[in-house]
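Excluded from the complex is one protein chain; the other protein chains are retained at their positions.
And now, chain A:
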Amino acid sequence: MGNKILDIKNLKRVFKMGSEIVHALKGISFIVEEGEFVTIMGSSGSGKTTLLNIIGCLDKPTDGDYLLDGVNVKLLSRNELAGLRNNKIGFVFQSYNLLARTSALENVELPLMYNSKISSKVREEKAKQALHAVRLDDRIDHLPSQLSGGQQQRLAIARALVNEPVMILADEATGNLDTKTSYEIMSLLQELNQQQKKTIVFVTHEPDIASFSSRTITLKDGKVIKDTKNENVRSAKEELAALPVSDYNS
């Protein structure tokens, strides 16, 4: 087996909402190794979002340890967390979060802008490679508003890939898309996972989407209630081909 990308030990997160104390995470432990495609499932209020924020280095745990690629996040400052997000994580959001009136290329370049070690020439090259990886080579100069939902999400994936992160973190990345487009996105992620060995952590509440991953962790009330390897991973590409023709036009 490869490196431990995520090493989560007895993670707890407590919020104070006025006088009330909310235990959003009540001691979660799991390890994600390099090359895994993990989905994290759970209904709303299960602590899914809190866990995602911590995994994404946007938030720090109250107790317990979280090691991202060997780095203990708890010990880092705000700026160091920003650096970690910049170097090790690629975010894909439900609502794409692309910069409006900014070309596809520049949207993809954005994470590299905050990495002072990368020259503008290398930046453009890497951005073009990432756009190629999501098959948007011919949309380089397009604005997000000129792209379809699926294309916008592919653009967001390109942005997540461009800094060569150790992990792609997707938050309901197919939540705004129809079935066919969702399958396209999943097919793309599967391809990145299988061919480029990208580690993917995908938060979703749809069991259908989870069935494309190699492992599913289910949360409930701030605890892991199920952590199963998926023996029978579906291929999104095949599913896409099997969709009825009428769906293509929807």
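Basically, a contact is a pair of C-beta atoms (placed from the backbone, for glycine too) under 8 Å apart; a residue touches a chain by one contact, two chains touch by 3 or more; residues count from 1.
The criterion applied here is as follows: contacts and distances are computed from a predicted model.
S.K.: There's a gap in the complex where one chain should be. From "Tol-Pal system protein TolB", "Glycosyl transferase family 2", "Fumarate reductase subunit C" or "FtsX-like permease family protein", what does UniProt name that chain?
M.R.: "FtsX-like permease family protein"
S.K.: Which residue, A:Asn86, A:Ser214 or A:Asn230, contacts the hidden chain when the whole complex is considered?
M.R.: A:Asn86
S.K.: Quick one: which of A:Asn3, A:Ser29, A:Ser43 or A:Thr102 touches the chain that's been left out?
M.R.: Of the listed residues, the one touching the omitted chain is A:Thr102.
S.K.: Please pick, from A:Lys48, A:Arg139, A:Arg159 or A:Arg215, the residue that touches the omitted chain in the full complex.
M.R.: Within the whole complex, the residue contacting the unshown chain is A:Arg159.
S.K.: Determine which one of A:Gly47, A:Pro61, A:Pro111 or A:Gly222 touches the chain that has been left out.
M.R.: Per the contact definition at the top, the residue touching the missing chain is A:Pro111.
S.K.: Touching the absent chain: which residues on chain A qualify?
M.R.: Output for chain A: 53, 56, 58-59, 78-79, 82-83, 85-87, 91, 93, 97, 99, 101-102, 110-111, 113-116, 159, 163.
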